Structure formats: structure tokens, C-alpha cells
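A single protein chain has been removed from this complex, and every other one stays in its place.
Should a chain be cited, it is by its letter among A and B, assigned in written order, with residues numbered from 1 in that chain.
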Amino acid sequence: MTAGSAATAGSPASTVPALAGAGLCRRFRGLTAVDDVSLRVAPGARFGIIGPNGAGKTTLFNLLSGEIRPTAGRVELFGRDITGLPPHRRAALGLGRTFQITRVFTDLTVLENLTLAMHGLSRSKLSLLRPWRSYRGMTAEAAELAGQFGLARRLTAVAAELSHGEVRELEVLLALALKPRVLLLDEPAAGLSPAERVEVQALLRSLPAELTLVMIEHDIDVLRGVVDSAAVLHLGALVAQGAMADIQSDDRVRDIYLGRAVRPPGTAGEAGSGP
Amino acid sequence: MPQFLAQTLNGLTLAGIIFLVSSGFTLVFGVMRVTNLSHGAVYLLGGYTGYSVIGATHNFFYGLVAAAVAMAVFGFLLERTLISWLHRSEMSELLATLGLIYVIDDIALAIWGGSPLTINLPGFLGKSSTLPLAGGIVYPNGRLFILAISVVVAVGLYALLRRTRVGAIIRAGVDDRDMVNALGINVRRVFSLVFTLGALLAGFAGVLGGTVLNLYTGGDSDILLFALAVVIVGGLGSYEGAILGSLVIGLVDNYGTAYFPSVAYSILFLPVIIVLLVKPRGLLGKAST
Partner (left out) sequence: MLAALQLSRRFTGPVAGVAIAVILVILLQANGFTSTLIVDMLVYAIVAMSLDFLGGYTGLISLGQAGFLGVGAYGVAIAEAHFYPPWAAVGVGLGAVLVLGLVLGVVAVRVKGISFVIITLAMGQVLWGLAFQWVGLSEGDNGIPVSILPSIGPYDLNNALTLRMTVLVVFAVVALLLITFTRSPFGLSLRGIRSNETRLAALGYRTGLHRYLAWVIAVFFTGVAGVLYVFVNGLISPTTMDFSANGFFVLMVVLGGLGSIWGPALGAVVIVLFQQELSIYLDRWQTLMGLTLIAVVLFSPGGLWGALRAAGRRRDALIARLQETS
């Protein structure tokens, strides 16, 4: 269970991982935000990427989703190299994502938000002459999706009027509307009240079992009961990867979270102090 | 060859005037994210003000100072009223300043009329000298004066930005406005200062420009276009970009007018299109916003 090892809890090494990163690096003007990170996420896994603030989680996340290109390394989705693909192509291949700073379409209604997402992977998104409301299948599906998560009565509400928790739900629903095979979630519980947090956890637990989830989170507590395996990131490098139970009992992980200085493997010389 | 040299000097003079206008435009955008489309109208209003003051006092330099001061006051008031009312809604500010162009132009038309006016340079500046270059071309002193003044202003502004505390704050504002806020600096005062300074330079440029380019209705949209071309080429918000962009646009426009008169205006935008295709954020623009 060392950093960079290619084993994910419970999966034989021969299985093609749902999502894999190999030797991912990203440097910004001499600053290395992500340093030689390799990880494998098995199909159907609930995978967490944890680490304190500033550990490089968001950069790693953006490398996986395609918002940023890696300086070195490779990203694979079900064995297919997607390193050079832009976000919309990755979305078409089944990689969905949510954003930490919630990004829904604030001046559109909930139904319009979801319908927009429904058309995302269909050729109909370029259709000019037929009203979007007449795509009954799509709008019905959108309404049904909203119904699953308690937004059914808010279909005609403009997203800007939704509560914080509702917006977060809508955000997840937008990603789900594309029926992704892998869903990347960027701190889905950030900024929520304890009650809303429990709601989001319940929502995540209720997602279909065949969907592979990858969440980044700085708060280990949020991941408890949601993820089964995790990778720990510190100062841009991977410190540990494995089953959630092992991660929680790992000394180095505890050191990072308790604020002791840690020299992550793979970074030569300059070990920063913990937060 | 002497012909080419004279054209180059003409281009540099034009670059100087364009620089005085575009440096204010770009700093205002850089610090405040305000696209002040009425910046060209301020230039024209400054030129007209200078024209009238010179007419009354018979002193060119009084006109120059009066125009600069009057436009600084105008800029200060504009920032304190319209711009701050719209607080940082980029598109609203752009549209409101577009409306302001019609108002300023129309009032200028009412006061100074529709026929082009020229500001005459006094004494020595109004004459020409034989330059010890390329076999001695005869060149107007006034244009050399404009060129010298713009170089002095460019160096002065550079020193202000690089060497003073205010300059450091302005540069920090261009790079990261939230940072300036977080440092507890009174951003409102920085905004006022930058906007006022920009208007002052535009008014100043109006009088200088009036000596070589004429003052006329619609002259403001021409100068605005120059400024916009400069900031696209140099990079929106970049001071060094304004210097570089002014040189490119001034020279290209002048060569274009001299050698390809039927498409001069369009040649001006050749560098704009090229920069957009190759480096959309401008030659010296920031890598990302």
C-alpha cells in the first residue's frame, strides 16, 4: 500500500480500471502542484481523494476532468487514453463532473438546467427548429431525475432562487443527466450546513451501484460511509492509496491531518511543513 | 529614403498621441475592469477645451494645462457618479459609456460646430528644422515636440508604476484586485486616482493631437479605435503592452496611409487580427485571467 502502487482494494490487477492516472504531473511557473501521481479506480468503486487544503486535490481533479492538461503523465478512462481530450469529449465518453464552486445555470429554471444536460450527449443539442419543450422524452426524464432527489416541485423555479442545498443537488443531477460511467465530484459537501451535509451523503449513497464515483474532499468525515477506497494527497504527491479502513489507520495520513511535518515520497529535498 | 524616414517619424508621433490615450484606457481597464468607451470622447473634449483656452489666452501651454486639468476633473466626477453607480457590472459600464459618447459628441457639436478645427503651435514649435539625418530632411518641430513629450510621459508613468507605493498598488490591482482588497487598501481611492489620471492624459493628448490630426466630430471614435487596437495588440490592462501596441499601431497606420491609401484603415487592423489568432490575450497580456 505504498504511493503509486497500482492496487485498488478488492480488485484484481487484471481488471481494466474505470479511471486511471499514470505519472501525472502539473507544474505552474516552477511550482509543482501535482507531482507524479498514479492512481487506479476500479469500476463501481467509491473512491475518495483526500488531503488538506493546498494538497493539489483540485489540480489533480482538473487533470482528470480535462480542464487542465498535465505537464507529464496520462489519464485513461476504461483503458482508453483521454489525456489529450477536451472536457466535452470526455463527457461524451462517460466522464461526468461537478464543481466545488457550484456551477449551475443560475438564470435558467431547474427544468431548463436538466433539459440542457439531457441534450448534452445527443445530436439534438444542435437542433434549431423544434422547441426543446417538445422533446417529451427528454423533459420527462429530466422531471423524473429531479423527482428522485426532491426537486420535483421546484421544476419551474429559476436556479438563482434555490437554497444552497438544492443548488448542490441540482449540480449533482446535471452531471447524472449525462448518465456518466464515472462521476467526479469536487467537494460535494463544501459550504453546507450539517443537515444539508447528511442529505448530500444520502444522495451519494443512493447513486446506482455500477456508477464509479471519485470524490475529492479535505474533510475525511464527509467520506465516511460513502467511499470504500481512497488516495491521500499531500503537497502534490500521493502519500497513500488503498481501502478506506487502512487509510484511516495509516500513520502518515494521521500525521498529515494532525499537522506534523511529512516528507512525501518522491519529492526530493524540500519538505514543507504541515498546515 | 528621406521620405520613408519622414513617414517613420510621423508614425512615431502618432504612436505618441495614441499612447497617451491608450495608456489611460488600459490602466483603467486593468485596475477597475471598466471599459470606458467614452475615453475617445474625453480626448476630443480635451482638444476642444484646449482650442478655446488658447483662443482666449493666446498661450498654447495654458490651453494644454487647462485641457488636462478640466478633463481630470471630468474624469473624477464621471468615476464618482456613473461608473460607481454601476459598480463593476462590466457590460453595463460599457453600454453606459457608449451612451455618454453621444452626449459628449452632441454637446461638443453644439459648442464648437461641425467643421474641423486645428490648434496652431506657437513660435519655434510651429516651425520646421532640418534634421541631421538621411541627408537632412526638413521636419516640423511640433511633431518632434509631441514625440519628446510622449516619451517623457511614458518614462514618468513607468517610474510611477515601478518606483512608487501608489504605483505598486496599481500594479497589484492589475494582477489581483482581491489581493489589494485583502490588504486593506482603500480601493475606491485607487480607482478614482487611476480614472482621473487616465482622463487627464486623454485631455492632454487631445490638445497635442489637435495640432496634427484636427479636431472634428467623429474624431473621438477614430482615436478610440486606435486605443482599442492598441490594447488588443498589447494586451488589455498591460502598461508595457500599451507602449508596444502604440508603436505598432502608430507605425502601421502611418505606413498604410502613406503607401496603401485605399485600404489604410483596414491595414490598421491586420496586426489586431494576427495577434488575436496567435495570442488572443495580446502580446504582453497575462497568461490567464
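As a working rule, contacts are C-beta pairs under 8 Å (C-beta built on N, C-alpha and C of every residue); 3 or more make two chains touch, one makes a residue touch a chain.
If you're wondering where the values come from, they're calculated on a predicted model, not measured in any experiment.
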| item | value |
| --- | --- |
| Which residue of B:L27, B:V174 or B:L228 touches the chain not shown here | B:L228 |
| Of A:L116, A:A189, A:L203 or A:I256, the residue in touch with the unshown chain | A:L116 |
| Listed residues B:L9, B:A154, B:L200 or B:L236, member touching the removed chain | B:L236 |
| Contacts of chain B with the absent chain, listed as residue ranges | 29, 35, 82, 85-86, 90-92, 94-96, 98-103, 105-107, 109-110, 218, 221, 224-225, 228-229, 231-232, 236, 261-266, 268-269, 272-273, 276-277, 280 |
| Touching residues (missing chain, whole complex) on chain A | 65, 67, 86-88, 91-92, 96-97, 99, 103-108, 112, 115-117, 119-121, 124-133, 135, 174-175, 177-178 |
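In this section, only the chains that are shown with their structure count from here on.
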| item | value |
| --- | --- |
| Whole-Å gap between the CA centroids of chain A and chain B | 48 |
